[in-house]
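The complex appears here minus one protein chain, its other protein chains still in place.
Chain nomenclature is as follows: A and B, assigned in order of appearance, with residue numbering initiated at 1 for each chain independently.
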Amino acid sequence: MIPELGHFAIVLALCLAVGQTLVPAVGLLRRNPVWISVAQPAATGQFIFVLLAYFALTQSFLVNDFSVAYVAHNSNTDLPTVYRVAAVWGAHEGSLLLWVLMLSLWTLAVATFSRNLPSDIRACVLSVMGAISVGFLLFMIFTSNPFERLLPAPEQGRDLNPLLQDPGLIIHPPMLYMGYVGFSVAFAFAIAALVSGKVDTAWTRWTRPWTTTAWLFLTFGITLGSWWAYRELGWGGWWFWDPVENASFMPWLVGTALIHSLAVTEKRGVFKSWTVLLAITAFSLSLLGTFLVRSGVLVSVHAFATDPARGVFILIFFAIVVGSSLLLYAWRAPSFTSRAEVRLLSREGLLLLNNVFLVVAAAAVFLGTLYPLVVDALKLGKISVGPPYFNTVFVPLTLPLVFLVGFAAVMRWKNNSPRQLLQRVGYLVPVAVILGVLFPWIALRSNSVVVSVALVLAFWAMTTAVADVFRWLKSGLGKSRQSRNIPLAIWGMNLAHFGLGVFVLGVTLTSAYSVERDVRLFPGESADIGNYAFRFDGVHEEAAANYDAQVGIITLFRASDEIATVRTEKRRYRAQGSVMTDAGVNARLDRDLYIALGEALDGGAWSLRLYYKPFVRCIWLGGFLMVLGGLLAVGDKRYRMKLRQRQDSVVDKNTLAAEA
Amino acid sequence: MVLLAILAAGLAGASLLMLSAFEENLLYFYDPTQIAAGQSPAGARFRVGGLVKAGSVQRSPDSLQVRFAVADCVHSVDVEYTGILPDLFREGQGIVVHGQLDDKGVFQADEVLAKHDENYMPPEVVESLNKTPGQSCMPARMGK
Partner (left out) sequence: MRWGALVPLVFVALLIGLLAIGLSLDPREVPSPLIGKPAPDFVLPSLSAPETQISVSDLRGKVTLVNVWASWCVACREEHPLLMDLAGRNLLPIYGLNYKDERAEALAWLSRFGNPYTDSIYDAEGTAGLDWGVYGVPETFILDRHGRIRYKHIGAISASDLEHKLLPVIMELLGETG
């Protein structure tokens, strides 16, 4: 009964979404405020019904209702309860329901917090978001119904994919979807701008906080995904340039360009059509990612079960949404003109360069991800584009970007002289150089030029961010409490840029100095990596709720002091017989010691894979700092002020002083 | 304008970089029949895919070296790999290996890939196993 109610709730949500799309749009055309005001209640209703449907599916999982096909394919009576709840989004149909839930949540949020928007913009935004909802709800109803019955119901389900039975599953997909879906808000605002024919400061003021929020969720989701892959896949890797990973990374790169481009458009009224195009592109890449992951077009470890019929639907949806928005763009964007000049040594120039690097990087990833498909489609063979391509291209694009970041805090709008810049940050150059050369030497005995260059840049980003915060704190001393408050946006910017530096540090050191050894050990034997010894203490059997495990115990030593004992397991999940390795990790900020149990060899020996990974935690720390930075930036009080209509004008002197 | 010039130069540089990195890092796929016919490149890294031939897996008693054969319906290629094999590696499983063919005709693998779902068969392997008319030797999914 409940699954049928859930299905019915989806259909009702669809009806409300259709209403939310059409009625305000017609109201806009006819200037009828009553019709326009339908948007809010429709959005609320849609959210309620989608939530009900979501609860219905969750309930089916909790009570082990295997007469629902999706539950039978993804759950099992032995599956721990927490994973039964998470299994709702473990496969295609359920994750789609989660997508739709996120979308209706964002729509409701926009409807609730945008009361200050002019009603025509509001109507347009909510209508566009309604249209996207309609597409996804139709997709669910016609090709991916999570409530389909399986009769007669099997007694036992197939079990959740063991790789997903990890805390990472609980938060990674929801965060990622919050990000993907969040870009639909920026997209809707872009369409509203095209329709209304205006991109003014007010528009950017409304769009910025939503976009930054979506961006920070996506950053969080990607960082979590990387951390999760490191723990779960047993290969010590944290990024594989896998098509599905790239599908999330491309919108992130464009999204980062977007949040920076919005800053320029807000302050100086330039790059308007570019900003709008970026907003359309970011969401289009989110949709493209959805297509790539669910249609079977690309081969990947992560891809959901594939079905060409679904692929066709998403492709058509993609064509309609992106095609019509770009058509609108081609028609309306040329009317966005601005007369301001952009100089190289200015904040606008800096952010333009930032955009160029990010977009080129996104294009490079795009090329590498889709090229195999091109070649296959043209019947030129079957190729794969592996990590070496991506790394070769990506690194030279990122390093100049990190260099530019150092100027972020001190580059003023409109114009700067080289002498001014030197005065403001010049003294940090030798600091960064010294840190960049000494740090790897002290930490890892590194004397590699390449590593030092990358670390100099990383420290450059970090020190300039810290210096800016100090400068603000210093200028706040002796002033009244009111003017002493550093805007949250400043904290946010510097924290995020600092995080970028930390990230680069982690990636550089771990990529250059990780050591991997595959060894064959008898119980009692040890193997070394540098100063560390790994003593294999044998394997014993254990049984858990839904798997049987062979557990290896390894004792870790540094010099000759015992530091820790680590467990690694080879698990055999009973439901499907699948085998999975759970690695043991001894983690510290400056290094991870990582062990994965291999297989039993003759005579009682076991193969083991041992890793020493220096500073790998900094990779995720950097990511989390960026998320935190974004969070602070969104909290800045200028977004909480009552929004007044602002003229499309050149920058206001006071805000210049406050924000630069 | 200086800014434009820098942008143009940067974009040109980036494009050159991309294309050259691209060329060098494409990994082509060959099946055992093509290798037997000598169609695979000498001295270059490429991918081979097929089924792990039943009875061909031999582990060295005192090291982590393992030998096995990767087969399509007609031919097979001997593969040597030193290291830990992925969890899903077993006889009859569809796998893809990366590496080079040595001058003795043995494929020296540096990477062995078996995906994280025992029902999954890499599409290139599917296609190669279905290639010969009248013959298909694809195995079914494993059960319990």
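Note that a contact is a pair of C-beta atoms (placed from the backbone, for glycine too) under 8 Å apart; a residue touches a chain by one contact, two chains touch by 3 or more.
If you're wondering where the values come from, they're calculated on a predicted model, not measured in any experiment.
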Determine which one of A:Leu52, A:Ala72 or A:Leu621 touches the chain that has been left out.
-> A:Ala72
Looking at A:Phe61, A:Phe291, A:Phe357 or A:Phe394, which makes contact with the chain not pictured?
-> A:Phe291
Sole touch to the unshown chain from A:Phe8, A:Phe55 or A:Phe318: residue A:Phe318
Considering the complete complex, of A:Ala25, A:Val270, A:Val293 or A:Ala333, the missing chain is touched by A:Ala333
Pick out which of A:Val34, A:Leu151 or A:Ile442 touches the chain that's been left out of the picture.
-> A:Leu151
Chain not shown, touching residues in subunit A = 69, 72-73, 150-152, 154, 157-158, 273, 277, 280-281, 284, 291, 295-297, 306, 308, 311-312, 315, 318-319, 322-323, 326-327, 329-331, 333-334, 370, 373-374, 376-377
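The rule is short, and it goes like this: only the chains that are shown with their structure count from here on.
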Just curious, how far off is subunit B from subunit A if you go by their C-alpha centres, in Å?
-> 30
Per the touch rule, the subunit B residues reaching subunit A in their complex are 2-3, 6-7, 10-11, 14, 17-18, 21-22, 24-29, 47, 59, 61-64, 82-85, 87-88, 115-118, 122-124, 127, 142, 144
Residue positions on subunit A within touch of subunit B in the complex are 161, 163, 233-234, 299, 301, 342-344, 349, 352-353, 356-357, 360, 363-364, 367-368, 371, 381-386, 388-389, 392-393, 396-397, 518-520, 570, 576-581, 596, 598-599, 601-603, 607-609
